[in-house]
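Dumping the structure here so I can ask a few things about it.
The other protein chains are all here in position, but one chain of the complex has been omitted.
All chains are identified by letter, namely A and B, in their written order; residue positions are counted from 1 within each chain.
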Amino acid sequence: MELNRLTIHELSDLLKEGKTTSVEITESVLKRIEAADERVNAYITVTKERALEMAESADRDIREGKTGGLTGIPVAVKDNMCTEGVTTTCGSHMLENFVPPYDATVVRKLKEAGAVVTGKTNLDEFAMGSSTETSYYGITRNPWDLERVPGGSSGGSAAAVASDECIAALGSDTGGSIRQPAAHCGTVGMKPTYGRVSRYGLVAFASSLDQIGPITKDVEDCAIMMNAIAGYDANEATSVPEQVSDYRDFVSRDIEGWTVGIPKEYFIDGIDPEVLSSVNNAIKTMEACGATCREISLPHTEYCVAIYYIIAPSEASSNLARYDGVRYGFRQKGEEDLLDMYKATRSAGFGAEVKRRIMIGTYALSSGYYDAYYKKASQVRMLLRNDFDEAFKTCDIILTPTTPTPAFTIGEKMDDPLRMYLSDIFTLSTNLAGVPGIAVPCGYTEKGLPLGVQFMASHFEEGKLIQAASAFERNAGFTKRRPEL
Amino acid sequence: MDYEPVIGLEVHAQLLTNTKIFCGCSTKFGEMPNSNTCPICIGLPGVLPVLNRRVVEFTMKMALATHCRINGRNTFARKNYFYPDLPKGYQISQYAHPLAEMGYVDVEINGDTKRIGITRIHMEEDAGKLIHDEDQPLSYVDLNRAGVPLIEIVSEPDMRSPEEGAAYLRRLHEILVYLEICDGNMEEGSFRCDANVSLRPKGREEFGTRAELKNMNSFRNVQRALEYEIVRQREILEKGGVVVQETRLWDDYQGITHSMRGKEEAHDYRYFPDPDLVDLSLSEAWIEEIAATVPELPLEKRKRFLREYGIPPYDAGVLTTSRALADFYETVAELCGKPKIASNWVMGDFLAYLNENKLEVPESPVEPEALADLINLIDDGTISGKIAKEVFEVMWASGKSPEDIVEEKGLKQVADAGELEKVVDDVLKANPKQIEQYKGGKEQLFGYFVGQTMKATRGKANPQIVNDILKRKLSEV
Partner (left out) sequence: MAHLARLNFSEGEKETYTSQLNEILMYMDILNKIDTSDVAPMTHAISLINAFRDDVNGESLGTDRSLANAPEEAGDCFKVPRVID
């Protein structure tokens, strides 16, 4: 069995038992990248030499008995997280040659845990998108069907995990950008509670919504990754000093007696029937585990898209103002006047979706409109948050579909931005409320496309998510497949 | 038509913290360009701000010193605009919920006291420096200053003359320096002022259209700019014209303000709460803790000096120009019990030596206790005032105590009447011609005899006793 097909926990055991080495694992992954990535295009940058160096160093540590949670495991990092000495492009022309002089906190933590970083994965430009079709570095294709999108914006990370081009990966999630691609690619993907994982070094999209999280092959791997990256960071003012549990403890527990909330607002017209039936099966699985599923209401759900698409672009328009060609990144040459240089640089450096969102955001914050748009959206956001607080008074977790449809075809939604936005409808709410969510594979469509179900929990209850997801994973009763790539 | 000026002033003061407001870079002035910079203050992708606690403490101090109401809950906002010296494309400032509001300072002008209101005080970050090339259409950006903490102090439009404006500025300046939160250096840019000026017919409630004045880099220039602008606006209004609301730059060289119209556009800053910074909650306990560190401020100190020491206002003014000097003076005054004499010495010889040697009060080689001792030595007749000046010089150079110096150099005043009688006799014997002239009416020769006596005693004779003896003896001759 190819080493690259195994999970973190399986490989960790093998390493501990001396049955393999990190160099062997890394070489297996690198070989797979060479074989598959021309078709998938999951990676923007593969850091082959560095990875092998890190693998050698990990092997030395293992020999000396020094092991961290991820020692020797090849992990990929979405290209919107700063990696010192390695280009960080955010999928944009604007940062084509940008080499950060510092590591994001999560990258530092991965390294401290002994991980081997394999490279930087593709994403929608500046993490704005749901299909990984807007990257300057080409589209990423879904390993399960190369004519389909892997989802986005963390499409590169999800595709890489699905096609064994890494053992696990980091993604970022602002409106579903980890969970949606995870579902479309048949992997596990978690968005932690806001403030649980440090944002320092994550290139900001929407600061009050962004979170970094793991994309993995199974729930136990997700717990292992969370153990490595979660925790307080003094470099981030919005980092929460809440104790980090050992998430692996939650992996084999059962959910007997739990209450699972099923929000009626998430079962709307327009959901693909195969998606709907997979979620209904998931409900049955949960009941078979001894949980009670009951209908609940999250009344402000219908406003999620509107709130999100005011707040996120507003914050983004401000966060992206720094890309002006002055101190780093792309600059349009030959412009003699400063204003011309700004406009030419930003117009050529950014793609269409990014520009669209900057315009929406600029508008929503502009004088005369601030109250009607940004402020109003912030107020409704509070009401949405209250919905969740209420719901979690009587539920342990909430279960919903992750996406309304399975992975769509490349180019299908590119002409209609509003339609693209509406496909985020089930994942946006958790970012807005700040609560954690996880997508877990729950089956396949007739055509063989993966489907994922989503669990949500209350603030800082990632343990409960792991517990529910792992119980589900054990009992879902379908056979796991691999993409035929 | 009689117009009255309405003036409001906006002051930006750089705070004397070790590090910048949102990162650990040094705030030291004058370093090599772009050396006090890090990913955060350069505005690299992915960075986040974390607030320097000391900035909050310093701002609270200023708020307390200016009788402001401190907002228990305050927030940060982003002020969005594009400029090469603004790394993030937005400045982190405070908008809706500043740290302090509704304060005042009392200002002395021509013997009267006027209260000038302070609308608000808030914290924000400074921008970098943009240097324009002389010849080519290029500019150079130095980000050392980007992220240095600033407080912005906005006054109510309460000032009615350039003099009031200058007086208000001086008051703010001295408070900031007294609190040791700002070094107040206008040339280096750690204390900056913009002005809003308008005119209205006397008696009218409504404000006229105002102009904003920038680029005034000294108190004098602020006053000159205000004076010029008032005249300029008055001329427009008297001709029946309309004052345009605009920003004008003060040109120090030509002595005029000129419009920035064309260069400046209306800015829509699109303020919104900064999602990267959590709210500040200032507890009563913390505010009290800071309040306890606010020292007696210059105005209060001057009033107290007048009351307690009975020294003239001029003296009080000079002695309170710095906290260190005021403290020095008080120690001397308390120890010698002679506040006016202490004042003369501190304002006179002490300050003179400090200035000549370019030293600050804490660097003085003479301790206040030593000066007090010196004054006591004069007072109890051990030495004369004149000798004391010599002693002071030696105190300064050697750091020795006045008693030791007097001892070593044998400078004790001769106050033995008997001894002095002998000296005077010798002087009179040696100068018969002058005695003749004196008796003949040349009264000013009295000073000559005094001088000769002093010379003979090498300055140590007690002048009062010499005077008495001479008067007696000359009348007997």
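Here is the rule we go by: contacts are C-beta pairs under 8 Å (C-beta built on N, C-alpha and C of every residue); 3 or more make two chains touch, one makes a residue touch a chain.
Nothing here was measured: the structure is a model prediction, and the numbers come from that model.
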Option touching the unshown chain, where B:Ile42, B:Leu179, B:Leu319 or B:Val391 are the choices: B:Ile42
Option from A:Glu17, A:Glu256 or A:Glu336 whose C-beta touches the chain left out: A:Glu336
Candidate in contact with the missing chain, chosen from A:Ile139, A:Ala312 or A:Ile360: A:Ile360
Hidden partner chain, residues of subunit B it touches: 17-19, 23-26, 32-39, 42, 44, 50-56, 75, 82, 84, 131-133, 136-143, 262-263, 268, 270, 273, 275, 277-281
Interface with the unshown chain - residue positions in subunit A: 97-99, 101, 194-195, 208-209, 234, 237-240, 300, 302-303, 305-307, 309-310, 317, 324-331, 335-344, 346-347, 350, 355-356, 358-360, 362-363, 366, 372-373, 375-383, 385, 417-418, 421, 432-434, 459
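Definition applied: only the chains that are shown with their structure count from here on.
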Inter-centroid spacing, subunit B versus subunit A (mean Cα positions, whole Å): 57
For the subunit B and subunit A complex, residues of the former touching the latter: 39, 42-51, 78, 80, 82, 84, 87-90, 137, 139, 141, 143, 268, 270-272, 275-278
Residues of subunit A defined as touching subunit B within the complex: 80-82, 88, 90, 95, 98, 100-102, 104, 199-204, 206-208, 234-238, 314-315, 317-318, 320-324, 326-328, 336-338, 342, 362, 365-367, 370, 374
